[in-house]
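Below is one structure; the comments refer to it alone.
Every protein chain but one is kept in place in this view of the complex.
What follows is chain A.
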Amino acid sequence: MLLIAVQSAGLFRDKVSPMLRQFSLAMRSMASSEMTVRDALNSALDEELARDDKVYILGEEVGEYQGAYKITRGLLQKYGADRVKDTPITEAGFCGIAVGSAFAGLKPVCEFMTFNFAMQGIDQIINSAAKTLYMSAGQISCPIVFRGPNGAAAGVAAQHSQCFAAWYSHCPGLKVLAPYDAEDARGLLKAAIRDPDPVVFLENEILYGQSFPVTPEVLDKDFTLPIGKAKLMRKGKDLTLVAFSKMVGYCLTVAEKLSKEGIEIEVINLRSIKPLDRETIVNSVRKTHRAMFVEEGWPQCGVGSEIVTVIQEHAFDELDAPVVRVTGAEIPMPYAANLEIQALPQIDDIITAARKLAKK
């Protein structure tokens, strides 16, 4: 039996929680510097372009403009127009071209200004990139990375705010990654570029400017993270909170706040939506017996539906309460700031739901 998603509604909130910096609480004790997610992505691209001359970047505004979000800043100047290509405005076009070049042995990093616009090229992502290795019986591979901001930003409304994690993670043949902090951004992007399969790399616009501590290990030019492994950000015994991308930060804040009330929360950063790290999730639930998933996307058939199912299929007898989902409101994103806040999970929504679940 599953509890229906707790929607973000005015009832659970008495003030606007600003979307401020969230620090990764699982800080390595040897943290020696900080890095924004933007710089993490930029340095990862820089290093992979230097390492393998088959890697190249294409997309709208990636070159001369230095990237719509400056993720590709400086790369055109450093590597030239053959490796960093500004494209005409056609997602179907440049996505298809990137796929074709991958079939022929290059390793494209295809940037979408947002994954919302990728819908105009989604046939190339699914029917060509994802399925061709299988259809060609292993003869033609597609070592491509599709990357760009995913999900809600701020004040950009319906056609710029959708989360596509559920859609892409549905399809066999794709790998789907969602970094949270700078370490994730570097390690997962480098792994994605080196991976022989098509990878959908879901970034978050709000996180681009946020700084996180990074160790010398993370800064190493060969630092990669394994695809398909989640990260335990914080250990706890009372409740398991699972999330990806920006919501990981929210969950960490919630965990810190509730620990003052004696509720110890274990926070799992998925990092990889496909393949999903079922083992880490189930092991955690075996320990805490209570689980909650937080995402900004819509509830029906969202990533949360899969998480809840995985838990009930593999740890049903461990549960002391139904699994809870906290998701975005099931509406196209409105523009007005107050409405947008109401439509997305806020820290207080997560706190209220977690408290309720912990006391069951």
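Here is the rule we go by: a contact is a pair of C-beta atoms (placed from the backbone, for glycine too) under 8 Å apart; a residue touches a chain by one contact, two chains touch by 3 or more; residues count from 1.
Quick note on the criterion: contacts and distances are computed from a predicted model.
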Chain not displayed: protein name in its UniProt record ("Phosphatidate cytidylyltransferase", "Aspartate--tRNA ligase, cytoplasmic", "V-type proton ATPase subunit F" or "3-methyl-2-oxobutanoate dehydrogenase (2-methylpropanoyl-transferring)"): "3-methyl-2-oxobutanoate dehydrogenase (2-methylpropanoyl-transferring)"
Among A:Ser43, A:Thr132 or A:Thr240, residue touching the chain not depicted: A:Thr132
Among A:Ala50, A:Ile89, A:Ala158 or A:Cys301, the residue in touch with the chain that has been omitted: A:Ile89
Omitted-chain contact residue, chosen from A:Asn42, A:Thr72, A:Gln124 or A:Ser161: A:Gln124
Touching residues on chain A - with respect to the absent chain: 56, 68, 82, 85, 87-90, 92-106, 108, 113-114, 123-124, 127-128, 132-141, 160, 172-173, 175, 196-197, 228, 275-276, 278
